[in-house]
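For this depiction, one protein chain was excluded, whereas all remaining protein chains were kept in their positions.
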Amino acid sequence: MKAAAAALPLIALLGFNSGCGKPTGQAKQPEAVMDFHQLFSENCSACHGVSGQKGAGPRLNDPLYLALVTKQDLYNVIEKGRPGTPMPAFAQSSGGPLAEKQIQAIVDGIEKDWAKPVNLQGAALPVYSIAKAPQGDAKRGQAQYMRNCMMCHGFGSFKGMAGPITDPNYLALASDQYLRTTAIVGRIDWGMPDWRHRIPGHVMNDQDISDVVAWLASQRPKGYMMAENQSTNNSSSNRSGPGSEREPKQ
Amino acid sequence: MLRSVYNWLDKRLYLTKLFQSTAGHHVPANSGSWFYVFGSATLLCFILQIVTGTLLALVYVPSTNEAWKSLQYLNHVQYLGWYLRALHNWGSNFMVALMTLHMVQVFLFGAYKYPRELTWVSGVFLLVATLAMAFTGQVMRFDEDAYWGLGIGASITGRVPFIGDRLVHLLLGGPIIAGETLSRFFALHVFVIPAIIIGIVGMHLRLVLTKGINEYPVPGKPVRRDTYDGEYEKIIEKQGVPFVPDAIGKDLIFAALVLVLILAFSAIFGPAGPSGPPDPTRVDTVPRPDFYFLSVFAALALLPDWMETIVLFVMPVLMVGFLFILPFISGTGEKSARKRPVAVLSVITIFLVLGTLTYMGDTAPWSPKMNAWSGQSVPVDLLQHRTPLEMRGALVLQNKQCRNCHSLEGHGGQRGPALDDVATRLTRDQLIRQVIQGGGNMPAYGKNLSPAEVDALVAYMLTLHPPSHPPARDSAQPQISGNPNAKERGVGEAVRKSMTGKSQ
Partner (left out) sequence: MTEQTANEVKNPTRRNVLFKVGVAVNAVAGVLVAIPIVGYIFSAFAHPKLVGSEAWIPLGDANTYVTGQTRLATYRNPFTRPWDGATAEIPCWVRRIDERKFQVFAINCTHLGCPVRWFQESKLFMCPCHGGVYYEDGSKAAGPPPRGLFEYSTKVENGKLYVKGGILPTLSEPLTS
């Protein structure tokens, strides 16, 4: 009896020391977060969608896209952003919030969770980078547009169900690289097919894609050159585009 | 044997006399009520705070370099350190709550009236001192909230006219928050204010003894200066009982209940913080004050700018000043709350105001959600069936941090209006103007958006309306028929022209 009475406070003490209110860990520092899902949800999901798709920005949960780009491409874009496009730089060295290893964690997570072997069914994977792609021909591009895109995106007074991509304001906000990537992988999450499945029995080739992009770029009004295009495409020296207008004027 | 020891002691220490004049003093029998237990419970909390505080001081290091680490040590290494921190935290919460209840009870029972004015006034001093303990205690938990809390304190102090800058130096112990600041607050929290409280509590208790505990008020029996003392003497004569043991029973039971509750709350909910380290270079922080000061925090967000300084300095003086003079302006008359509707209504109003402000301070709808732009996606149903241009507009909406202040389907900041149905409220021209020129507490984005971005953004926002509710339209213009696409382009060009025109 006495022993029990003595043990009771002891048990209570031990119980307290493992009580449910006992703090378990320290408040985590932002740089200490290494979990891909948390990183993605806090930094990327706003534009790329909750699970990497069905967002306003490009789809990342897309095996085809991930087959197209290298891990280094992903890393570079997250690190430095795409200047002149809505993709901001996330590396601390570029004024962003993420440490290098966190960017690596995001790249690894994207590859691990979403990259899958793609069955190309015999079709060749087009070149990703606009710098390495064949020179496009705008004239032929128009024909390609009529053939591959017009049914959904319309032309002239014909309005397609997906809405126009020849709108100058749209083109001002879509870099050539973005147009090329989208022309290749489509937006399957929103119903836009990839380069193999636009018309039955017809697969666009590298040249077709370059041509379409060249034609779309030619539809972009003068002075609407994206900053990203300016850096990759030196043929245009027009510098009065939106990129420069962003600067405060006196 | 025991008796003779007691007698020996009593002859030298006058214990019986001491008992009779203090714990054994006679009180009105009807003051042994459940309503009269809050004062003693507050005192109990204070004693618990002294005990737990002293124990924490055995480990805590009051240095800006070490304080946070020693808190971590208390939480994770020191045996039961976390529990002592929790007890000190919950003890303070209970103390503030019980003190408030005590004060409300005293006010509603008219106990501050003649001849107990000084008891009330000393109680008001205790209220101020306890709130000072709450603020300095928040600094002792030297984490990021404490650091920026000090910054807020300094910024408020810096608004004092003429001598504000020197007061800031006095408060911080230098021109900037650093080592001396914490030492200073430690001295206040551990030596100065507790000593003041102990002194005033002594006076408070002595006044309770000399002027007697308030009898349970009877409606229709007002206090009159010339007759009250005699009436009270009669009450004590007729139905006076010794406080110990006849009237203390409920205090004891309530005291035990409070202790058990503090123990339980501490075990279940644990200590408060510390949050991140007090490193000012971590700017991704969202400072929030402790519970007691959330109402002030809220008031500072909701007041018009020009009123802030006035309210910060004039209001507290007025409120505390009013509490001080209360027993002198209504020192006589009815005591019972049943006959004092204004008193009851004021208490209800004050608590509704404080409650609302605290709730708002907790939710802080005026604060931008700093991570919403990168962490809150556009709901899928608000992206479906949008044109490529509108999709780009949604991207602009995210990219330009609009979501930090505007919500979609409840997610995002609450500072500005929700955008779910913005198209039913604003026409295209109004949207363009709002985005470019700002206004109504929204920054002007004209410099930071290209014409194409404005166009895409507005095109997207025009799709934000419930299917049953058509978008707003300009009543001065006939509805456009024909190709809406052409119109879009036209307005886009107009925007571009107006913007380039402005910037030349």
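Order as written gives the chain letters A and B; numbering starts at 1 within each chain.
As a working rule, a residue touches a chain if its C-beta (ideal position, glycine included) is under 8 Å from a C-beta of that chain, and two chains touch if they have at least 3 such contacts.
Computed from a predicted model, the values in this text were never measured in an experiment.
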Task: Which residue of B:V283, B:V317 or B:V342 touches the chain not shown here - done: B:V283
TODO: Check each of B:W90, B:Y147, B:F265 or B:Y460 against the chain that is not shown and name the one that touches it.
DONE: B:Y147
Task: Touching the absent chain when the full complex is considered, from B:L55, B:V128, B:M315 or B:M370 - done: B:M370
Task: Selected residue (touches chain absent from view) among B:S31, B:S122 or B:T157 - done: B:T157
Task: Residue ranges of chain A at the interface with the undisplayed chain - done: 86, 88-89, 95, 246-248
- [ ] State which residues belonging to chain B touch the missing partner chain.
- [x] 63-66, 147-148, 151-152, 154-161, 163-170, 172, 174-181, 277-281, 283-287, 297, 300-301, 303, 305, 308, 366-368, 370, 373, 399-402, 404-405, 415, 438, 441-445, 447-448
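The criterion applied here is as follows: only the chains that are shown with their structure count from here on.
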Task: Residues of chain A that touch chain B when the two form their complex - done: 13, 15-17, 19-23, 26-27, 29-30, 41-50, 54-57, 86, 88, 97, 153, 157, 159, 162-165, 167-170, 172-174, 190, 224, 241-243, 245-246, 248-249
TODO: Report the residues of chain B in contact with chain A in the complex, numbered from low to high.
DONE: 72, 75-76, 79-80, 82-83, 86, 143, 266-271, 273-276, 282, 284, 371-378, 380, 383-384, 386-392, 394-399, 403, 447-453, 455-456, 459, 483, 485, 488-489, 492, 499-500, 503
